[in-house]
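With one protein chain held back, the other chains of the complex are shown just where they sit.
Going by the order they are written in, the chains are A and B; count residues from 1 in each one.
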Amino acid sequence: MARLTEIEWEKFEELPLEAKRPYLERSVGDSMPYHTLFAQQFDRPLLDRLVALSNRIRFIAKSREGSLFLKSFLSHKRAMLYFSQPSSRTFLSHLAACQILGLTTGSVRDAATSSEFKGESREDSIRTFSSYFDMIIMRSPEQGLAEKMAWELSNSDRPIPILNAGSGKDQHPTQALLDIYTLVRSFETKGGLDGRTVTFCGDLLRGRTVRSLSYLLTNFKDVKQIFVAPKELQVPEDVTAILAEKGVPFEITDDLRAATRVSDAIYMTRIQDEWDSAKGESAKIDTSRFKFGAEELACLGPDGIIMHPLPRRDEIATCCDRDPRAMYWRQMRNGMWIRTALIAATFGLEKDILNCGY
Amino acid sequence: MARLTEIEWEKFEELPLEAKRPYLERSVGDSMPYHTLFAQQFDRPLLDRLVALSNRIRFIAKSREGSLFLKSFLSHKRAMLYFSQPSSRTFLSHLAACQILGLTTGSVRDAATSSEFKGESREDSIRTFSSYFDMIIMRSPEQGLAEKMAWELSNSDRPIPILNAGSGKDQHPTQALLDIYTLVRSFETKGGLDGRTVTFCGDLLRGRTVRSLSYLLTNFKDVKQIFVAPKELQVPEDVTAILAEKGVPFEITDDLRAATRVSDAIYMTRIQDEWDSAKGESAKIDTSRFKFGAEELACLGPDGIIMHPLPRRDEIATCCDRDPRAMYWRQMRNGMWIRTALIAATFGLEKDILNCGY
Partner (left out) sequence: MARLTEIEWEKFEELPLEAKRPYLERSVGDSMPYHTLFAQQFDRPLLDRLVALSNRIRFIAKSREGSLFLKSFLSHKRAMLYFSQPSSRTFLSHLAACQILGLTTGSVRDAATSSEFKGESREDSIRTFSSYFDMIIMRSPEQGLAEKMAWELSNSDRPIPILNAGSGKDQHPTQALLDIYTLVRSFETKGGLDGRTVTFCGDLLRGRTVRSLSYLLTNFKDVKQIFVAPKELQVPEDVTAILAEKGVPFEITDDLRAATRVSDAIYMTRIQDEWDSAKGESAKIDTSRFKFGAEELACLGPDGIIMHPLPRRDEIATCCDRDPRAMYWRQMRNGMWIRTALIAATFGLEKDILNCGY
C-alpha cells in the first residue's frame, strides 16, 4: 500500500513530482501506481507494461467469451466517476473502461446536483462518496485536488485509489498515456517509436496534453520534438528546459508544412480559449497557418500519422477524416483500452490478465 | 451489413424514404433494420416478426430464470444513449430495454455537460462516443441527424447501429412501433386489428406520433382512420394523401363523441405548443371539445381502448385512469418490450430468442 500514511500533507505537497512518485505506488516491489495523479509517474518500463497489458485486453475483448471473462474480474467492485468539470468524452471513455472490467459505476457529473450547494467542502464531498465505492475517478477544475484527495483517503480508515481524469491546467495523465499508446501502436510493425520525429501544433501554451506527452516522449530513444505555433501560444520554457536538460533534440518554428515533411507524427491541438484571461483574447491571434488540411496532408509521408486529442474545431479539415493516416478516431478508442489496462493494474490484475488462457 | 458504404451521403440523403430502406437492413436476406431511423422501414411482415418477438421476450421475462437468460444475450456489449433533447420517458424506456438484454449503458442526457461547448460538431461528438460503444440510441432536436450519423458510422472503420429515439419534428419510429404493438395486443384475442376503426384526436398537425402511426396502420387490412381536431390543428394533407393513394378509408371531423361511438381505439394527443411559432399561439385555439372524459367514455364500446403517447395534460380526465379500457399505462410498458425486441433483432438475436427453450 502507498506509504502516504507516513508523510504529512504539507510536506508531501511541496515535494517535486519525481519525489512524490514512490508514495503513490501500489506496493514496495511494484512500481505500478495505486493513485494515478500525474504523467511523471510513468517511466519507460511502466509504459511498456501498460502497452502490453492494453494490447492483451484488446485481444481478449474481441470475442464474446473473452469480454465476459474480462467483466468477471471486477464485478464485485464499484467505481465512482466524480466529474465536476464537464467532459462527455473523458467521462464515457473511463465509464467504458470500468464496464469492460465489470465494475459497476456511480457518477456525479455536475456540481449543481451535488450537495456542495449546502456549503460542504469538496474534500468532504469526495470523502463521503468514497464511503460507497472502491475507486474514485475524478475530474476537476481545481489544481491539486486529486493529489489532496489521494493523501486524504490513504490516511483515512478506508483507503481507495484515485485516478486523476484531469485536474486544473496541470495534469491529465491518462490522456498522455493514450497518446503514447497510439504512437507505439502506429509504429509497432514499422520499427517502433524510437528515433521518430513528433510535431506538436496549435495552442502549445495552455494545452496540458502537450506538456504531458512531451515529457513522456523523453522516455523513448532519440525522439525529436518540433513545436509549431503562433508565437503567443508557443510551448512554454519549462517544457523545453526539461528537453534541454535530458538532451532531447527539439525545434521551435511557425512553419507547419516544413515540419510535416520531416515528421512521423503530427499532433494537432485546438485553441484553448476557455483559459483566456480576457474574453476574445485568443481570437486576436492569427491561427490560419496552424491548421491541417489537404495541402499539409500532401506533405506527410506515407507512414506518417495525424493525431488530435479532440474535440477539434477547424484545426483539421474534415477532408482528412478518411485518410488512413488520420489516427484521431482510433486514438479515442486507444484511450478506452489503456484506461482499462490502468484500472486493471491499479487493482493488481496485471499478471492475472497476462497469464490467462486467452 | 448495410450497404451504406456504396452510396455517397448527398445521394442517399435525397432518396425517398422507401428507397432508403434497403440500405438500412441488417443484411441481404434479412430485412430487419440494422439502423432504425424511420417508421417507413417497417412493413407488415416485419411488424408481425417484431410483435412475435416482443411477445416471446415478455413471456420469458416473467420468471427470474428467464430474466437472467435474456440478460445473458448482450452482457458483452455496451450501448450509448445520446439524448440531447430531454425526455425521461423515452430515455428510461430504452434504458430498460437495454438492461433486459444485459447491455451496459452510458449516457449523455444534456448537451450542456458535453464537450460541444468547446466548439465540437455534433457529428464529431457522436463519432467519438461511438468509439466506446456497440450501439447508439439517440434523440435530437435536429432533423436528419440520426440519418447522417448512420451513414457516417457505416462508412467509418467502426460501424455500429443507430437507433433513432426521436429526431426533430419528423421521426420517432419506436413510438409508432409501440402503438402498433398495443393495438395488436389489445385485439389479439378479439379477432385482430384488421378491419378496425382508429380515431386520432388532438394536435394532429404537429405530433410526429400521429404521422408515423397513421402510416404504419396502412399495413393492416381495412383499418379506417378518423381524425378529430380543431381545424387549425387538423391532420396535414400529406398524411391523408398517402391514405388516399393506398385506398385507406378515412374521415375528418370535429365531433369526438360521434367518432368514439364508431371506433375501436381512440388515440388522444396533447397540444404540442413547444412547436408554436409565436408564444401562446396554441392557447388561442378552443380545444375544449377535444378532451376525453366521463361522457366520451360512455360512448366507447366495451371492447374499445383509449391510448395516449403521454405525457398528457388534461386531454384525458384522470377519472378514466382506472377504466379497464384505458390502455395508456400498459402502452408505456409495451414500449419497453418492443424496444427490447428491436434491439435484440438489430443484434441478430431474433432466432436465438424465438427458438430458445423457454
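Just so it is clear, a contact is a pair of C-beta atoms (placed from the backbone, for glycine too) under 8 Å apart; a residue touches a chain by one contact, two chains touch by 3 or more.
What you see is a predicted model; the values in this text were computed from it and never measured.
Listed residues A:D124, A:E281 or A:D323: the one in touch with the omitted chain is A:D124.
Interface note for the absent chain: among B:Q41, B:S54 or B:S93, the touching residue is B:S93.
Across the entire complex, the residue among A:Y23, A:F42, A:F91 or A:F133 in touch with the chain not shown is A:F133. In the full complex, chain B contacts the hidden chain through residues 64, 67-68, 71, 86-89, 91-93, 95-96, 99, 109-110, 270, 274, 310-313, 322, 329-330, 332-333, 335-336. Interface residues of chain A facing the missing partner chain: 75-76, 78, 80, 104, 106, 108, 112-120, 124-125, 127-129, 131-133, 155-158.
The rule is simple: only the chains that are shown with their structure count from here on.
The distance from the centre of chain A to the centre of chain B, with each centre set as the mean of the Cα atoms, comes to 41 Å.
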